[in-house]
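Have a look at the structure below, then the notes.
With one protein chain removed, the remaining protein chains of the complex are shown where they sit.
Moving on, here comes chain A:
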Amino acid sequence: MKFKAFLIENGVNLLERRFLPALEKMGKICHIFLTRDHAIFLHNLLNGDGIQCIAQFRKEALFDDYRISSQNEDRIAFAIDVSLLQRAVRSSVSICSEFGGGPAENRLQIKLVKKLPPNCTQPMPFLTFETKGYKSAVIQDVPISKPLSRAQVLELQTALDLAQDLPPTLVQVPELNQLQSFIDRMKHIGELLNVFISKYGDLHVQISTTLITLGAEFQKLLVIGDRAQSPPEDHNLSARTRSERAVLRGDAQSVQVSVKHFWKSLQCHLAKPDCAFYGIAPQGACLTVIFQFFIPGTHQIDKSISLHCRLPVLDPGSN
């Protein structure tokens, strides 16, 4: 089992300034899944109850001279502490810039190693960052879990394949910041959030407790997938009635998720996506958020990067 690659400048920027800060908010530990073509960061795909987050990069987006080999079709997966990874990348960057020269000279190599740590008898696996400066080299070892077994990798791959299903209707959130500031304030009120998404382009979020109902409705959003015209007689109704009628008509779906999970999904804005879409999976299986990234300077979707979250749906009757 071998992995060795050089992080390119763009890859370092993507990870250090954008993705790792966002992934850190999703949870302390994530899985890194490396294949011949992709590097994938996964949260909660193997243990079911939290928010699932999948950040996938084509190898060219992060690395050059990418070499991987394993007996499991060149696939390697392991768990890592995101904040340690972030610290290692960050200090490697500062070393690179400190010791002068351009990124071409100071290449940041990353590889999997087994080392015998002090006071240990068993060698342990590490993800090692090696930065060669002008006169010195700095090596940082980030501890990782034992690489996942063949069965676990298969399980991870299956979960990943299942997580690729697209909701039939996706609505684009116009202002992620606005929604985030709203949810920031709303999370003091209650723990469960009802989310309605309609084919008319409505996104309606609502917290309801015995003492208070608080909600926000965003209308006329861009719709991808199944869409419909909202009936004119609905226009003057309250947000709640409109949502209920749309659900009855089969033009909308609603799910209940944890406010905390929803808030976490909004933290993905740290990865600086260019747009965000919310949708409900068929049968209300989960609430999906898909973030898109444009090729810099264009409005074309950068297909080498993808980020999406799946929020578990809570059973309304269980609490």
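The rule is simple: a contact is a pair of C-beta atoms (placed from the backbone, for glycine too) under 8 Å apart; a residue touches a chain by one contact, two chains touch by 3 or more; residues count from 1.
Throughout what follows, contacts and distances are computed from a predicted model.
Asks: When you check the chain that is not on display against UniProt, which of "ELMO domain containing 2", "Syntaxin-22 -like protein", "Putative rRNA-processing protein EBP2" or "Coatomer subunit epsilon" does it turn out to be?
Replies: "Syntaxin-22 -like protein"
Asks: Using the touch definition up top, pick the residue from A:Tyr200, A:Phe218, A:Tyr278 or A:Phe291 that touches the left-out chain.
Replies: Once the missing chain is taken into account, the touching residue is A:Phe218.
Asks: For the chain that's not shown, point to the residue among A:Met1, A:Ile29, A:Ile189 or A:Ile301 touching it.
Replies: A:Ile189
Asks: For a quick check of understanding: of A:Asn47, A:Thr121, A:Ser136 or A:Thr210, which residue touches the chain that isn't displayed?
Replies: Candidates A:Asn47, A:Thr121, A:Ser136 or A:Thr210; residue touching the omitted chain: A:Thr210.
Asks: Go through chain A and note every residue touching the omitted chain.
Replies: Residues 174, 178, 181-182, 185-186, 188-189, 210-220, 238-240 of chain A touch the chain that is not shown.
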